[in-house]
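What you see is the complex with one protein chain gone and the rest in place.
So, subunit A:
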Amino acid sequence: MIEQSLVLASEVPFPPSVEDFYLPSIVPWGAHDSYWFTKITALMWVSVAAIIIFFLVTYRKPQLVPTKKQWLAESIYGFVRNNIAVDMLGKRGINFAPYLTTLFVFILLMNFWAIVPFAQISPNSHIAFPAILAVISYVMFIYIGMKHHGGLKYFKHALIPPAPWFILPLLIPIEFFSTFLVRPFSLAVRLFANMFAGHMLLLVFTLGGFAMLNANIWFAPFSLVSWAMTIALTFLEFLVICLQAYVFTVLTASYVQGALADEH
């Protein structure tokens, strides 16, 4: 066991770097310098396929007394619809429940690859994925706001707070910055940074165990502690995965709520 670990350890690079997030191509042809199909891409397609197949299968023959699978699908949808969409958007929330559920399930599954054995990296740890999701939310809440308030009136509503005129020059730049610049950025970066840091943390503790073992055989107990930490951190990761999927969905709903809100 220890000899095996040592053989492994000599190949383990430490400390881990950003390079560890750029996985090699997994198509058998033209693998050199080709990044069109990596594990990240594969996991994304698997997630999409899994979600589509799961919901199609569970809703194909809906029964009054639900089967286990149907119950699970309905619980997920019901959770997002009742606890996020309707809670925050009122009656109109039902219109947004399908999108919010899709968003929630997609982010949850994409994040979840971070702790699935042999996958062990989340596509969301590349900023491209959270960025596109954030752009969708951004365009959506602006579009909805413009539709609800009527074109440019939305921007007047969003940018001009109820305040005396002489403070407005002070407030409008702040409103513009926080609503139209910070929102998409923070949405994308929050999800990306959480998944990136999670993966990095697990790498540090896993590889660190090997590195210590490699440095000196008497460090073996510390390696064990390091690997025990990896297991504990995996549970923490699970928490972060669920929380970030929830936070992204709730914030998207909250932005839509802001776009739909009337003067108060």
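Basically, a contact is a pair of C-beta atoms (placed from the backbone, for glycine too) under 8 Å apart; a residue touches a chain by one contact, two chains touch by 3 or more; residues count from 1.
Methods note: contacts and distances are computed from a predicted model.
One subunit of the complex is not drawn; among "Penicillin-binding protein 2", "AtpZ/AtpI family protein", "Response regulator" or "ABC transporter permease", its UniProt record names it "AtpZ/AtpI family protein".
Contact with the undisplayed chain is limited, among A:174, A:197 or A:228, to A:174. Within subunit A, the residues in touch with the undisplayed chain are 64, 66, 74-75, 77-79, 81-82, 86-88, 90-91, 93-94, 161-163, 167, 170-171, 173-175, 177-178, 181-183, 186, 250-251, 253-255, 257-258, 260-262.
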